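Only one protein chain is missing; all other protein chains are in place.
A, B and C label the chains in the order they appear, each numbered from 1.
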Amino acid sequence: VYEPLLAEKNSTRVAVDEEDSPLPDDLTRDSVELPGLSEPELARHYTRLSQMNWSVESGPYPLGSCTMKYNPSFTEDAAADPNAAVHPDRSPESVQGTLELLYDLQDYLGRIGGMDAVTLQPPAGAAGEFTGILVAKAYHESRGDDRSEVVVPASAHGTNFASAAMAGYDVVELPSGDDGRVDMEALDAAISEDTAALMLTNPNTVGLFERDIVDIAEMVHDAGGLLYYDGANLNALLGRGRPGDMGFDIMHYNVHKTFATPHGGGGPGAGPVGVVEELAPFLPSPRVRQRGGNYELFDPEESIGKVHGYRGNWFVLVKAYAYIARLGDEGLADASAKAVLNANYLASQMEYEVPYEPFHHEFAATAGERDAADVAKRMLDYGVHPPTTKWPEFVPEAMLTEPTEIENLDSLDDLAHAFNAAMADSDEELANAPSRTTARRIDQVSAAREPRLSWRALEDES
Amino acid sequence: VYEPLLAEKNSTRVAVDEEDSPLPDDLTRDSVELPGLSEPELARHYTRLSQMNWSVESGPYPLGSCTMKYNPSFTEDAAADPNAAVHPDRSPESVQGTLELLYDLQDYLGRIGGMDAVTLQPPAGAAGEFTGILVAKAYHESRGDDRSEVVVPASAHGTNFASAAMAGYDVVELPSGDDGRVDMEALDAAISEDTAALMLTNPNTVGLFERDIVDIAEMVHDAGGLLYYDGANLNALLGRGRPGDMGFDIMHYNVHKTFATPHGGGGPGAGPVGVVEELAPFLPSPRVRQRGGNYELFDPEESIGKVHGYRGNWFVLVKAYAYIARLGDEGLADASAKAVLNANYLASQMEYEVPYEPFHHEFAATAGERDAADVAKRMLDYGVHPPTTKWPEFVPEAMLTEPTEIENLDSLDDLAHAFNAAMADSDEELANAPSRTTARRIDQVSAAREPRLSWRALEDES
Amino acid sequence: MTRGSPYAPHTEAETAEMLDAVGVADEESLFDIPADVQFDGDFGIEARSERDVRTELRATFAKNERLTEFLGRGHHSHYVPSLVDDLSRRSEFLTSYTQYQPEITQGFLQVLFEYQSMLVELTGLPVANCSMYDAATALAEAARLAGRVRRVSGTRVLVPEILHAGKRSVLDNYVAGTDLTVETYPMDDGNVDTEALAELADDDVAMVYAENPTVRGAVEENLAAVGDVADDAGALFCLGTDTVALALLEEPASVGADVVVGEADALGMPTAYGMGLGLFATREEFLRQVPGRLVGASEDAGGKRAYTLTLQTREQHIRKERATSNICTNQAWVALRTAMHVAYLGPDGLVELAKRCVTDAESLAADLSDLRGVRAPVHDRHHFREFVARTDQPAKPIASDLESEGFAVHVVGEHELQVCITDLNAGKADALVAAFEEVL
Partner (left out) sequence: MTRGSPYAPHTEAETAEMLDAVGVADEESLFDIPADVQFDGDFGIEARSERDVRTELRATFAKNERLTEFLGRGHHSHYVPSLVDDLSRRSEFLTSYTQYQPEITQGFLQVLFEYQSMLVELTGLPVANCSMYDAATALAEAARLAGRVRRVSGTRVLVPEILHAGKRSVLDNYVAGTDLTVETYPMDDGNVDTEALAELADDDVAMVYAENPTVRGAVEENLAAVGDVADDAGALFCLGTDTVALALLEEPASVGADVVVGEADALGMPTAYGMGLGLFATREEFLRQVPGRLVGASEDAGGKRAYTLTLQTREQHIRKERATSNICTNQAWVALRTAMHVAYLGPDGLVELAKRCVTDAESLAADLSDLRGVRAPVHDRHHFREFVARTDQPAKPIASDLESEGFAVHVVGEHELQVCITDLNAGKADALVAAFEEVL
């Protein structure tokens, strides 16, 4: 299967003609060259390309830490309401429906995370982290407390490191304990009066709950630091544990993970941030509140300002609200229960060592002597999507697996079969994998060595 | 690729329990057994099945006489308007929008066909034929004229024969002339005072325009018969010739062909019928008219009654209206021009004999010594949909090909290549074709000999 | 910006190249139309942009009043989940043709096979076709089948006196070309008057048709007796019903039905101005007389299960004037939607929905009966979805006043209104009762 580029089908250069141009020549470009194709041609192009793409509706998508849930169709229809399509500069009085939804979602997320105040502005999880750290920074600064470090476990998502660094902090990396959790001694050593915050994922990135979370919180708070919750793994805890109750001061929610908004091939997501009461004044502007039956926008008193040009990824937020409303208390708790059950069942059917237990919604199997990335490529030949590989790094040849609650017994068995079969295949079969896919193994090295990033680059070459 | 049946994934028997049943036991069934699957499982099931199905958006679909055009997306959105979803028993005063659309579509179709009055009720082309013949019958009966025969060319669509027979007529088959058109002598022999109607397709089913149409009309009319136009090939004539101007008294429109409403894997279509003024009183009830700025339903004085329980396939009619409005005079004429150009260009690139010329939007190539059905199966391996095969029967090993206007030069070249390559392949390759498809050649004989028409039948077997 | 069809992809250069290859100077030269029947192309239809057409149609449909419809009588809707809209709109389904090349259309064929299978489960009959246009044409085709099959010698088709006018008219038209005649039999308090029916039935009868629920919403209590009458007369028993009713009411096979017809699209389609999906199921015995398409399971050359249209020799494109029906294009895509909706509900959801059709109707009838001047239901029967209410005042002005209050109901007699309740309008039932009280 091969689908030519649009520009290979047609490329038309149109003069931005001076004659009928509404602007003087010196303010316009000379011409534009783009593909000029008809609607039927485009419909086929994109239909074919779509068929060359794996998705949740293709089959299991057990990427650890990515929480690839089914995205309910109805949330798309709900968000497509023409009345929901308004400009952000509309007067608050004229968009009470929009503000009501935002207010209610702030409220839902607050309840789910055990947080006192929520901003919906960050447009993705990483943006949420950055926002959370900026809030922490503003908080410390407001107290004249100059702190320079953020502590991040080695097993944390790369975004934690990057977000803290973006906010100007030095990142102190915390090595993983032998049991895969936070090593309390190492933590003690890492925490100091320079510590602005400790960023934790809980359960952590191999699915383990940080049993010492109360002690950890105490230790961080005693040192004057704040405790930040990375919401990537919240799908493990819904209805059974709330970050706010564990002592976290700040958290972000990945609504495209926990609340099943579509990943869209890499976004848009949304990364709302919840905080405890004391930090609420520092949240981004504006937030939504209710006054006398009306909804209004307001700027928190010591707001950090904005982290998005407007109010974040609105349509994503609508879908998240719809999902939460559909599930309610029982549905959310069941989602977590089944996500954890699925992970445990899958692991039980896999002939792989899982070094760290008891895990919750995800687990890090190890490919042992084999190259985890090769095993993953071979899994493609068995018709499933492989897990996240070679991460977290402290697990050798890690295959971080998160089936989520949407898989049933049969598809988990299929998945286990793919894991086991790939592992049983020869080195040669692994090295040559995949062979049954749209493309065979793709040369990453030459792609990076001689980057060709546009059709013009391909053209220049030939 | 194989997707299990729903019932193979899950089959659940639910008791229609007496306890909480709102009806006495003797009025209810005992239990119901059906698949009980979750939404994610269904989403995957149907997504996978869709990917095992050829469509206009997959590639060329040159089925002769089927007019597989691109179905514009926006017509779907237009028809999905919640205000368009009303019950047929609503008072006419409360559904003026619906009636306006029907009225305007009646008007458009009348102009396009050169007809004086149009009913939108027939739910498909064949239903339109049946309606048209019932109208002819009612007309003759109203004049005390008892006629028993309908004349149909041998090359006509099977529906013509069946529709005439359903209405109680004897079908007189008219052999094709040597030039592929109506043989005037044979026609003269076939027409008599028993002739209720002659049904013609023009251009006919090998794409030839019936040049003698004016003489044919005169001959039929002189014998007291009516001339019926089968609208299947109207896409060849848009803006260049109108059945009404050629002497046709009755016609049906295949809106799912000419006006690009989706075929839906075999419907729903719509088969509006247009007639000349004299026949208007016999059209089905109700029709729509405008009175003093309002639209109202009325029963034509000598109406044949109804051919559909309500008003036909409403949503299909909306899409047809949207398509016609989008194209307008110029677009419709261009559609025909490009459809005819494409057919001629494609034939020029094919190494096949085309016995009858000059054709318009479709042509019957002949596979000569080869089996047309085998050649078609082999074409599947070249990634295109083959043409209609072995029909019309007077062309030996016919491959009736209609690319429509939506194909471009490249895809016509691809199509020609598939035709030519298949023809050049060995007998064995043809016999074993297809081999690159979801399923290989399917055994039709055993399917018909031992029919298994439900999953229960498969279960009983095993 | 194309000046012609936006859906014809030709650039000017391509058109020129193609004309050249064909060997003509222009497109006009390709048309072989005698001068005296040429048309100048002036339909007077102005081309509009996609956006303008959408805007225009939105404005047109906005002229429909927004009434809450308590309407049924053969055209019923329930909430259609987004999943059905989303998946059915996939272009591979929507823009495909009848499956003449089964090797590349296994997807749609399997869906149709599953649709047939669901109807087999629901009716208890072993053969279901993969769609007729609607309930009326399905009934009419059933009568024609009765007229064809060897087992039946009669020519009279007996239908209830309360048959929906649309069905009756279609039936009349479909049998006009045969020797079949249509007669009515009386009803007794909303159900079949089986004694009267038995008196009417003799060897001359080809088919007896009854409905469950009836067009007035009553659950039919005498189905087995009707079946017996038909059987005794050597006639077929044809039962009219719908996909939701089938999940709760007596199984057609168990009451001796030979053919089941009706609307299958009570599931799968929104309110559609009467656009339907004809359900058609029957006994094995009549398989080769069935109208419409049938999908069967077979094997491919590799021995794998595969699906295909089958028994096509019944059909018009093969058998021409001796075909079992003239039907060609049917309602395949609606059948696909219905199958998706049935699958979405599953057996639990479907039975639950069917039960609500009984309890909601019962409760609304009781609420209306509490009003002075209304008695509902008029028939002392169980009801499914809908029922007839008798009003002391003339019905027509009441309906008209209700329309002003935002509600649509049927007028079915001088003092009779018919009211239909489903999950779509149940939330407005109290408001309807209040409106009734207002206008009475």
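Going forward, a residue touches a chain if its C-beta (ideal position, glycine included) is under 8 Å from a C-beta of that chain, and two chains touch if they have at least 3 such contacts.
Because the structure is predicted, anything quoted here is derived from the model rather than measured.
K.L.:
In the complete assembly, which of A:Asp145, A:Glu218, A:Glu277 or A:Asp329 touches the absent chain?
P.N.:
Candidates A:Asp145, A:Glu218, A:Glu277 or A:Asp329; residue touching the omitted chain: A:Asp329.
K.L.:
Pick from A:Pro175, A:Gly224 or A:Pro268: which residue touches the chain that isn't shown?
P.N.:
The missing chain is touched by A:Pro268.
K.L.:
Name, in rising order, the residues on subunit B that touch the hidden chain in the full complex.
P.N.:
Residues of subunit B in touch with the missing chain: 10, 12, 36-41, 43, 47, 72-74, 76-77.
K.L.:
Provide the residue numbers of subunit C that touch the chain removed from this figure.
P.N.:
1, 50-51, 54-55, 79, 81-82, 86, 89-91, 348-349, 352, 423, 427
We adopt the following convention: only the chains that are shown with their structure count from here on.
K.L.:
Where the centre means the average of the CA atoms, what chain is farthest from subunit C?
P.N.:
A
K.L.:
Using Cα averages as centroids, what's the distance between subunit B and subunit C in whole Å?
P.N.:
19
K.L.:
Using the touch rule from the top of the page, what residues of subunit B touch 2 or more other chains?
P.N.:
In subunit B, the residues touching two or more other chains are 39, 43, 47-48, 51, 56-58, 70, 72, 406, 408.
K.L.:
Residues of subunit C that contact two or more other chains, please.
P.N.:
Residues 2, 6-9, 81, 83, 85, 87, 91-92 of subunit C each touch two or more of the other chains.
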